[in-house]
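To start, I am sharing the structure in question, which I have written as structure tokens.
Of the protein chains in this complex, all but one are displayed in their positions.
Naming follows writing order (A and B), and every chain is counted from residue 1.
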Amino acid sequence: MTRIHVNTTVNGDKVDFLADPRETLLDCLRDKVGMTGAKEGCGTGDCGACSVTLDGRLVCSCLVLGVEAEGKQVETIEGMANGGELHPLQQKFIEYAALQCGICTPGILVATQALLKKNPDPTEEEVRYWLAGNLCRCTGYDKIIRAVMDTAKDLRAEKVGGDV
Amino acid sequence: MRYHTPASFDDAVGIAADATGVTRFLAGGTDVLVQLRADIVTPDDLIDVKHIPGVRDITQNSDGSWAIGIAVAGAEMTECPALIADWPGVVEGMDLIGSTQVQGRATLVGNLCNGSPAADAVPGMIAAGATVSITGPDGNRTVAVEDIPTGPGRTALNKGEMVTAVNIPARGDNGGDAYLRFIPRTEMDIAVVGCAVNLRVDGDVITEARVALGAVAPTARLVADAATAIIGTTLDEGALAALAAAASAACNPIDDKRGTIEFRTHVAGVLAQRAAKIAYARATCAGGE
Partner (left out) sequence: MALDNKSEFKYIGTRPNRPDGLDKVTGRARYGADAYAPGMLHGAVLRSPHAHAKILNIDASKALAMEGVKAIVTRNDFAKGLEGDDWDLLENTIAGEKTLYDGHAVAGIAATSVLVAKDALKLIEVEYEVIPHVTDVDAAMADGAPVIREGAADHSVPEGLHPNVVRYTEFGRGDLDAGFAAADMVVDRSFKTEAVHQGYIEPHACLADLGADGRGELWCCTQGHWFVRRMCSALLGLETTQLRVTASEIGGGFGGKTTVFIDPIALALSRKAGKPVKLVMSRSEVLKASGPTASASMDVKMGMTKDGKLTAATASFRMQGGAFPGAPMDMTTMLAFSCYALDNVHHEGFDVMTNRPKQAAYRAPGAPMGAFAVESVMDELCEGLGLDPIETRLKNAVKEGTKSAFGPRYKAIGLIETLEAARDHPHYSAPLAENTGRGVASGYWMNWGGETSVSLAIGEDGAVQVGVGTPDIGGSRASMALMAAEAIGIPYENVRVNVLDTAALGTNEPSHGSRATYASGLATIEAAREAIGKLCQRAADKWGIDAEAVEWKDGAAYPSGPNAGDFEPLSIADIAGEMGSTGGPITGHHDASPTGFGGSFGTHIVDVHVDPDTGRSTVKRYTVIQDAGKAIHPSYVEGQFQGGAAQGIGWALNEEYVYGEDGRLQNDVFLDYRIPVASDLPMIDTVIVEVPNPGHPYGVRGVGETGITPPLPAVANAISHATGHRMTRLPMSPPRVLRAIQGKGIS
């Protein structure tokens, strides 16, 4: 099978790999780029554990081919913290016990970050619908939703403070 | 599997026309990749259409009609306020497909050409009177959306043909549309029943209507009797009852893991009424402005 040389950017760093066109971006991130933060829970776009952003757009990396990443900007959970400094969402998820087994957590964090960029003041219902494609089997979602709502509130307060 | 990234429709058609094996076009990939992964369809040639100029554009023409590019993702449609203002039902249908993540990739044309009887975006397009522009080895043609699906997984596209755009008519005055679907959960399911209603009013009387149903027959279908039931009415109780009866009568569903014949037939009538009420409110409210 002929493999294709793919040049892409992951979390700001240029990377390249050889991909069989049948391989998904998720496969390539995990097996070729060495980033295993995105997980495969279903392979059919139903669970969201593989969530990444592609040119700023939230997608399931299991529903993107690796070869489609050519020339794109990919952001994964590994790029969320600023070095040793956690993103406020990451910090809040720990504080709120918004994870139990943690397998869905990377995808939920990536998805939530995309939500708050688009909508800094979401209602509970908006958070729940935005995250409907991120399955969590442990928590019943309660603490996740609370962590997201509270982070959004903090970030808004920070922004207001910054403006003053 | 060979992966192609043609830079023009002509090139794409050329590749598709010359292909001897299984060929698939790749836009959002939310169906193609699932089928690939599950070993249902492994194309010999996969033609990624996203490198063709203009395919990501949403364009309003000078006559008020719309052209939606074949690689426009659902999320891009829901970020276009003018399109939502004109055709909320069309956008709702698209927006209901899958998760936020799927919305980042899935397209109207992909949803149409996948050929699923339960495709959420299709009834809304049919009710709106949308057409698709097609190009192929034998030239170009324009086809009504309701004439594209011919059965589960099958379309009226010939070998080498591809859709180049979705055309939605100008909204015009005093119109409104809506799409509702029934699913057991709140999100992430395939429609058990889908219903779109598009209508126009004069005062409070419906003068034009198109009603389309999904997931209740081998293809999404336009239900003329359901439209007739409400044209000339103010969507009173009698009209709603006639609408429900006509919608249920148009059903030819199957029993499967997602719903029963009995259930789909009943709920088609329920959804037709509910969608009609929303479309009517939108049309009359728009008229009042």
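Here is the rule we use: a contact is a pair of C-beta atoms (placed from the backbone, for glycine too) under 8 Å apart; a residue touches a chain by one contact, two chains touch by 3 or more.
Worth saying up front: this structure is predicted, and the values here are computed from it rather than measured.
Peer 1: For the full complex, which residue in A:E40, A:E70 or A:D154 touches the chain that was left out?
Peer 2: That would be A:E40, which touches the missing chain.
Peer 1: Based on the whole complex, identify which of A:D16, A:D121 or A:D142 touches the chain you can't see.
Peer 2: Of the candidates A:D16, A:D121 or A:D142, A:D142 is in touch with the missing chain.
Peer 1: Among A:V10, A:L25, A:A69 or A:L109, choose the residue that contacts the chain missing from this document, as touch is defined above.
Peer 2: Considering all chains, including the one not shown, the answer is A:L109.
Peer 1: Hey, which chain B residues sit against the chain that's not shown?
Peer 2: Given the touch definition above, chain B has residues 38-39, 182, 184-190, 192, 256-260, 262-263, 266-267, 270 touching the missing chain.
Peer 1: Could you pull out which residues of chain A are in touch with the chain that's been left out?
Peer 2: Residues 1, 20, 22-23, 27, 30-31, 35-44, 46-47, 49, 76-78, 80-81, 86, 90-91, 93-97, 99-106, 109, 124-125, 127-129, 131-146 of chain A touch the chain absent from view.
As a working rule, only the chains that are shown with their structure count from here on.
Peer 1: Find the geometric centre of each of chain A and chain B from their Cα atoms only, then give the gap between the two centres in Å, rounded to an integer.
Peer 2: For chain A versus chain B, the centre distance works out to 29 Å.
Peer 1: Flag every residue of chain A that touches chain B in the complex, lowest number first.
Peer 2: Of all residues in chain A, those touching chain B are 1-2, 4, 20-22, 24, 43-46, 48, 51, 54, 57-60, 62-65, 67-68, 111, 114-115, 129-134.
Peer 1: Could you list, by residue number, the parts of chain B that touch chain A in their complex?
Peer 2: 1-3, 26, 28-30, 33-34, 36-38, 42, 46, 48, 50, 73, 75, 98-102, 104-105, 186-188
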